[in-house]
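Supplied in structure tokens, the structure appears directly below.
Missing here is one protein chain; the remaining ones are kept as they sit in the complex.
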Amino acid sequence: MLLLIVLALAAIGFILGRVRALSSAGGDSRHLHSLPSYYGWNVALWTMVPALLVLLIWLVAQPLLIERSVTQLIPEDSYAGPGELSLIMSDVRRVAEGLDLAVAARQMSADEAAALSDPEGLRGTLGALGVALGSEIEPTTLAAAQRYRVLNATGTMVRNILVIALALAGFALAWMRTNADFRARNTVEKGVLLLLIGAASVAILTTVGIILSLIFNTVEFFRLYPARDFFFGTTWSPSFGGGSELGILPLLWGTLYISFIALAVAVPIGLFAAIYLSEYASPRVRGTVKPALEVLAGIPTIVYGLFALLTVGPLLVNVFGSGGVLGVDWMGGATSVMTAGLVMGIMLIPFVSSLSDDIINAVPQSMRDGSLGLGATKSETIKQVVFPAALPGIVGAILLAASRAIGETMIVVLGAGAAARLSLNPFEAMTTVTAKIVSQLTGDADFASPEALVAFALGMTLFVITLCLNIFALWIVRKYREQYE
Amino acid sequence: MTDATSAGAAPRPARSSSILEQDARTRKRNAAESRFKMYGIAAIGIGIFFLCVLLFAIVRNGIPAFTQTFITAEIALPGDRLDKTGNRDPEEMAKVSTFGYKPVIVDGLVRALEDAGIEIPFEDKADVEKMISAAAPAQVRDTVLANPELVGQTVEFRFLASSRVDGYEKGRVTRGDLARDKNLDAEHLDVVDAMKDAGMLERTFNWDFIFGADASESRPEQAGIGVAMLGSFFMMLVVLALALPIGVAASIYLEEFAPKNRWTDLIEVNISNLAAVPSIVFGILGLAVFIQIAHLPQSAPLVGGLVLTLMTLPTVIISTRASLKAVPPSIRDAALGVGASKMQSTFHHVLPLAMPGILTGTIIGLAQALGETAPLLLIGMVGYIASNYPDGVVSGFMDPNSAMPAQIYEWAKRADPAYYERAWGGIIILLCFLMTMNIIAIILRRRFERRW
Amino acid sequence: MYDSPKAEAKLDQKEIKIAAEGVQVFYGDTHAIKDVNVQIEDKTVTAFIGPSGCGKSTFLRCLNRMNDTIDSCRVEGNIRLDGEDIYDKRVDPVQLRAKVGMVFQKPNPFPKSIYDNIAYGPRIHGLAKNKADLDDIVERALKRGAIWNEVKDRLHAPGTGLSGGQQQRLCIARAVATEPEVLLMDEPCSALDPIATGQVEELIDELRENYSVVIVTHSMQQAARVSQKTAFFHLGNLVEYGETGQIFTKPQDPRTESYITGRIG
Amino acid sequence: MYDSPKAEAKLDQKEIKIAAEGVQVFYGDTHAIKDVNVQIEDKTVTAFIGPSGCGKSTFLRCLNRMNDTIDSCRVEGNIRLDGEDIYDKRVDPVQLRAKVGMVFQKPNPFPKSIYDNIAYGPRIHGLAKNKADLDDIVERALKRGAIWNEVKDRLHAPGTGLSGGQQQRLCIARAVATEPEVLLMDEPCSALDPIATGQVEELIDELRENYSVVIVTHSMQQAARVSQKTAFFHLGNLVEYGETGQIFTKPQDPRTESYITGRIG
Partner (left out) sequence: ARDQVQVAGSSTVLPYASIVAEAFGENFDFPTPVVESGGSSAGLKRFCEGVGENTIDIANASRAIREKEIKACADAGVTDIIEVRIGYDGIVFASQLNGPEFTAFEPADWFKALAAKVPNEAGEIVANPNMTWADVNADLPAEEILTFIPGTKHGTREVFEEKVLLQGCEDTGAMEAFTASGMSEDDAEAACMAVRTDGKSVDIDGDYTETLARIDSNTNGVGVFGLAFYENNTDKLKVATMSGVEPSTETIASGEYPVSRPLYFYIKKAHIGVIPGLKEFAEFFVSDDIAGPDGPLSNYGLVSDPELAETQAVVADEKTMGNAM
């Protein structure tokens, strides 16, 4: 409701700002600094933004303040700790809401509800209104609920007045400032730029959030388990009874190995597909094949996992296992680095192909003409001119695919197995950091034990490692980036 | 005549004089050319091949989930057992739980079989209950509570057959399999065959699978993906409404406006790093931030959507930036040259040109979000969440719900093989969802795409 | 107003539109423009000539701050438009560029329809009251750009589908459509045939009546034909600046002379 | 061999390098070239002139099948290089383009170093035996492109960092480096200053001793200076073709005359 009023004010502001700007320029928009609609936006933004900001702060602050004051009404001895208090408070809120509902449903008059002080039978009344209460209402709770309602009503009224006043003030201020020389566009654009910066900062906030949500448990883990054993241990064998060995090296090795194989599959296939699509294929072929390949990215990973487990694994065993086609005995079980890597590679194909295709397509035609005019074949043109021009973007696409490979769980669990192992043989079962993070988090171990907490340490370590890799990649891309046109 | 021309050219290399016949080097280069092209075709072939294999497997395993076996029978609803007071007061009648309805159904079914002249070959006639779904008592109870006057009458009901019977109809369960099964015996199958002949049992398309809610482990025949589908839908709304604008805005800032300094480098590294963060870590983050700090409800699609937004943002940003980068600088110059501000040049010219790439990134990001389970695990969207249909937009966002991949993941883990088939059926629906999204994006992409 | 007595003595009739003093431009470490002083008159066509790579384009781009877009580019010194420092903090480069329009060396039409290419500037500057007005502006601009006859039947065909010369004329028309006070042209005719060139030169002549035009050209004939003032650049220095007739007939600097006489075109 | 007795009578000394008969070019539905017959001699510079959009570039691109890259473009008629039909099924356009090199209207250096830009052609055609040989070829090409002095110290700097004129000369040098038999140039000097233009013209003159050069130009002086033969195009038709001197002094067709006399450049 309030929101609607503010929005309506903003809309009026938009129109009035426009009109005023136009009239200040004698009706001729050419004498204005900016387009008339910018003046409109300027007024609308001034009306909306401060008012909504205050509204937002108020919405967060009011419950806190009211809660504090209502809490004092609840006798100290009726609760043991802050948790229980919060439960009582939620009861209070529920009763208050129920009373409001009752008034709205004309079960009670407003005065009746306000005067109500005897909780007798109230549970039933409210229950009939769909407000379920766990138990009978205590008189103190009811009193608190009444107080809550009063405070809430006042607070809401003050809030409404303040917000509307602010909106009007912003409106007036912006409207007064509107004249032909006012740089409305610059103001509006500054606003938009702030928005853009805000959007870009979401990434930073997310990172901070991730670090904060991992750090406490990570520290807790290192208190229980020596960091040296974690970082340099070559055995991973958690056990419930304690005495686990939790070395990260085998997991890291598995991660790298599997990602490497996955990329070795996805990058050539994806790149060649992208090149073919953008350089050779007719628009019709491109129009159908590209989205078809994108479907590969959308198939749930569990399907890939099952595909690895049931189809690819046994197939590989038939080729590389004992008694297989090759007559070698490299592969014992169906789960192996190779199985998971191959299947993951298939999943990653569209990551490489779709993005690269767009990027290759954006290389200017004059570049191709230049090469073809020298008598280069199409493939030479692609390899030596188009590809280098598109390289920075392609590296981005590959990095994205690599990131997915590192973060993938389901395929690893089903395709590569759960055994942590340091081995060079790609036909052995291994596992990755990510898979272990998931399994330790969703396991049955004591949540305060190192076996469960290690998930956070693993997450943190992986985070730091990928961060370093990314800094390195950025440095590389910077070094080799070339502008074309 | 060519001799004459080449005689005068001092450094001219030995090159075939006729363009009609290829010299050795050209042949070699052309071979390389066709090889290169073949690689491309092979790459696409491999991709398409695997796509077909996967789709074939999915469809073959999932199609049975779309049909279901039903048993039709007339059931007498005795007043003395369902409404002891005889007041036909629904509140009173609600005291009779589903356990009280079970014998009524068994009796009714036995009578129906006798009426149809079907011999019951096992000793304990109550064993007929093994043929119908455990959902039947609730079905009858709900019908009775909704229409109390039905008590005392004989009403025709259409019950789900139990998963074993259904499996028999679909060829999943054979008589041999039942030898050691305590849920159904081979004799039951004789009854099933007879019922089929008598028209009491039929297999029809199962809309409830598409629109229904999840069911517990003991009655796979009742489970549907509808509610999870809505959960996914609401989550995708959140992701689309947040990830696309935030992602595009962030990319525009970084690519077009940001000064090249430490701060933007930091953002840049951060974004590509976030792309590599395992999705479950986003679940940890979501649990901490959205549920424990912001006090948003648990298991809610809103929270799921927020978490998935954070997860997809890097994908959207990276691909958007790549396509912004690909827009030639001359376009920006042109716009600035006629007095457009940087903002105008970006929004009027650069952004539309970058649209195809942005859409590609968004599709991939959304597809990833649509298929992701791990982060949902931690914010409570995986498990048995059979709330019924959300009754509005707000409850769609706030009420506990699951998501399609979570539902599929759950089903795939469950013990009854009937759930395995449903998991694949769920995947088919998920893919349909995905294809719809893709097609929309492709149509949009077509409208924006051009080579300049 | 300007403390250059010599200049004042010469430029008695025309007002000075742009005055550059001690301009230095650097691309990273490359010193591309070295201490250039020049005063560009209003209602005059000024030609910049000089060998390739001498910094003509660079200097031209300083005049409407187009070089702001090149990160590595740094400008020192003082450039005044109507007496106001265009590198002043308070100056809005966008507004500046609306006043000082630009046509580039390579034709760069927007990937939009021909109509939208022309209408873009007027739209963002709010020059048209309504659709009919806009149609009018577009038609006038295309006529001034000497391309109206070729495109009038396909105003809604993409601008990128035109031939090189047509594209460049489209770009000129686009720049003219926003009614700038100064028009900077970086080799606007290098992709045009003689007839179109003639038409553009006529247009430049027409523009001179109201605006100040600065044109970079490689064709000395063209410079001689269209300009009243000529500036000769060499290796980043402004070697000589003066009346066109004087520069071409009695160059003061030996470098100018050798460039002019050593010419083949 | 050719059924044009008039042409045969004239072209007694030089051999015919390229013979086009009844060439028609369509872009989708647009008829861009209409029934053009022309015979281009070996060891001769042929200039194509005509107003913008008349199809000069289009026809030029037919001569080395560069228009194969434009999907909508369709060529009819018969074009022979040394008597061999270049649109024959058996012809490999790649081999053709190695023999018939091309320089484009807009400079388009590869996003590589200057050295690699030049070395690209020789490398793919296997013209250099070893590194020293390649260095040699690159140096010679850059010298012929009249740009050696400017870039010899930064051979490994990116080619895209050069100024427009430098870029175009780089592109010419790049085309020359592959030693083509015919060199097609689409307004190669439109971005060059007079000195560089002169150098390029000298280069063209030098090339003429061994090769056939076809040049599209807007500058009639340039056409007069460098070419022996001139072809005048108008609205997709080849209006007149003959000795340059004759075309410029005694044009046969009224359209040619009006173009030449109506010229301002």
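A few notes on this one:
So that you can tell them apart, the chains are marked A, B, C and D in the order they are listed, and the count of residues begins at 1 in each.
Here is the rule we go by: a residue touches a chain if its C-beta (ideal position, glycine included) is under 8 Å from a C-beta of that chain, and two chains touch if they have at least 3 such contacts.
Keep in mind that this is a model prediction, so the values were computed, not measured.
The chain not displayed here makes contact, within the full complex, with A, B. Touching the missing chain, out of B:L285, B:L308, B:A412 or B:A441, is residue B:A412. Summary of contacts with the chain left out: across A:P50, A:G191, A:G287 or A:G333, the touching residue is A:G333.
Residues of chain A that touch the chain left out of view are 80-84, 86-88, 90-91, 93-94, 97, 131-135, 237-241, 243, 306, 309-310, 313-314, 332-335, 413-414, 417-419, 421, 428-429, 431, 435, 439-449, 451-452.
Residues of chain B in contact with the chain left out of this view: 94, 97-99, 134, 137-138, 141-142, 173-174, 176-183, 215-219, 287, 291-292, 295-299, 377-378, 380-388, 400, 410, 412-417, 420.
By definition in this document, only the chains that are shown with their structure count from here on.
Chain D has its Cα centroid 56 Å from the Cα centroid of chain A. Rounded to whole angstrom, the centroid-to-centroid distance between chain B and chain C, based on C-alpha atoms, equals 59 Å.
Contacts with at least two other chains are made by residues 94-96, 98-99, 106, 124-125 of chain D. Multi-chain contact residues of chain A, defined as those touching 2 or more other chains: 185-186, 364-365, 377, 380, 483, 485. The touch graph of these protein chains is complete, with an edge between every pair of chains. Within the complex formed with chain A, the residues of chain C that make contact are 92, 94-95, 124-127, 129.
Within the complex formed with chain B, the residues of chain C that make contact are 64, 66, 69, 71, 94-95, 97-99, 101-104, 106, 108-111, 120-121, 124-125, 158, 160, 171, 174-175, 177-178, 180. The residues of chain D lying in touch with chain C in their complex are 49-54, 57, 105-106, 150, 162-166, 169, 187, 190-198, 201, 218-222, 225, 259, 262-265.
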